[in-house]
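What follows is a single structure, written as structure tokens, with notes after it.
Removed: one protein chain of the complex. Kept in place: all other protein chains.
So that you can tell them apart, the chains are marked A and B in the order they are listed, and the count of residues begins at 1 in each.
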Amino acid sequence: MAMRLKGRGIRCVRGGRDIFSGIDFDVAQGTALAVTGRNGAGKTSLLRIIAGLLPAADGTITLDGGGDELTIAEQAHYLGHRDALKPSLSVIENLLFFRDFPGGTPADPQASLEAVGLGAIGHLPAAYLSAGQRRRLSIARLLVLRRPLWLLDEPTAALDAAGQKAFAGLMRDHLAQGGLIVAATHGPLGIDAQELRIGDNMSDPATPPEAGNAADRPA
Amino acid sequence: MTALAALFRRDIRIALRIGGGALVGMLFFLTVVVLMPFAIGPDLATLKRLGPAILWIGAMLASLLTLDRLFMGDSEDGSLDLLIMSRVPLELTCATKALAHWLAAGVPLVVITPALGLLLNLDLSTSLAVALTLLAGTPALTFTGMIGAALAVTLHRGGLLLAVVVIPLSIPVLIFGVAASQAAITGPVPFGAPFTILCALTLASLVIGPFAAAASLRQRMD
Partner (left out) sequence: MALIDLANPTRFLALTERVLPWCIAITVILLLLGLQQAYVAPDDYQQGATVKIMFIHVPNAWLSMFVWGVMSLSALGTLVWRHPLADVSAQAAAPLGAAFTFLALVTGSLWGRPMWGTYWEWDARMTSVLILFVMYLGLIALWRSVEDPSRAARAAAVLTLVGAINLPIIKFSVDWWNTLHQPASVLRAGGPKMDPSFLIPLLIMAVAFSFLFLTLHLAAMRNEILRRRVRSLRMLQARQ
């Protein structure tokens, strides 16, 4: 049975204010969904709701055709703003932890590092990496353990043009292998994706600035 | 099992490498014990009488001090989200993290206790008795303190708030830890009932701590 991620009537309330409501989406196996919207529209919140890290005020999300015993979170990779790297551990130690701990189908760590261009420096402490390299290492996390659903929050931030191109290739590979992608993004993703624009009906210039700031807070 | 072993290895490595807090906890313990004679006075008889209590207070404060980092580091760099999304139950994750923390930060306190007992004029058997009660009691400090550490992460507040929240929870452990030490020195039965109760507290905290901490982490709204 083909996998399908379905969201129906999702509503998000933060700090007593509606961020968005009535969001519906369908992501079929092998396709991607690009979530767009202005700053503070709730792109990150929507991803975190799908990842089970934030409760939805209303609505349901289901992943049909996935593992029956598993929650959506347990079948998803979440690539957030923060890199989840420990500076005192080496690059490969960081990666091996994310192969062994979360649970999924493990892959070859060295090959994953090479896919993001870090193959030669696996033995170095993560403290020595630049922002772009840290991002690449986070992306290697998606490769070293197979999980069908990728939840990506501004995945191409901090990547240079070559890195963005390489990452688009990795996303296409993931889709070709029957994966699903939901990505919050400002710029073009570099792959074919249906667009879900959120927060427009909620946003009007009359929004009080305090409330706007609260929603802008990175989650 | 490999998942828990991976988490355990990772936390131990972080604690022992540069920037980890294992040494600082021991040093803090030593400092607290060195401070006491300045406040109480260098009278050896008094120090000997108060020795077990001083050691227990010192160990308690030192383990509290390092507890701050139990979830804070993972929360700040985003690892905590990924720990929550794991297929490993969050309760087991919490228990493993606390165990690694106790091994890296709690056991060293127990190990240096006999040396510190010497400074307080405790004889060797008394020092060893206190060390034994600490060995039995410090897991309870870590596992109850973990609840406070989880709450602190939930609220994005650490430091003193953590201490204020955790110290009341640790009072029973302190009472029976010191009582067991005193019983070991003067009591008719070595260790006796207080030590048994101390062990019971530890076992109870091993069960309650991970569940309470996991419940608190799940409530994180950010």
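Operating definition for what follows: contacts are C-beta pairs under 8 Å (C-beta built on N, C-alpha and C of every residue); 3 or more make two chains touch, one makes a residue touch a chain.
Just so it is clear, the model here is predicted, and its values are computed rather than measured.
Only one of the listed residues, B:118, B:193 or B:207, touches the absent chain: B:118.
Between the chain not shown and the residues B:5, B:27, B:155 or B:200, the one that touches is B:27.
Of the residues in subunit B, those that touch the hidden partner chain are 18-19, 23-24, 27, 30-31, 34, 37, 42, 44, 47, 118-119, 121.
Subunit A meets the missing chain through residues 87-88, 120-121, 124-125, 127-130, 133.
Keep in mind that, in the parts below, only the chains that are shown with their structure count from here on.
Chain contact summary for the complex, subunit B toward subunit A: residues 2-3, 5-7, 10, 13-14, 17-20, 73, 76-79, 81-88, 220-222. Residues 51-55, 70, 73-74, 76, 78, 80-89, 93, 96-98, 100-104, 219 of subunit A are the ones touching subunit B in the complex.
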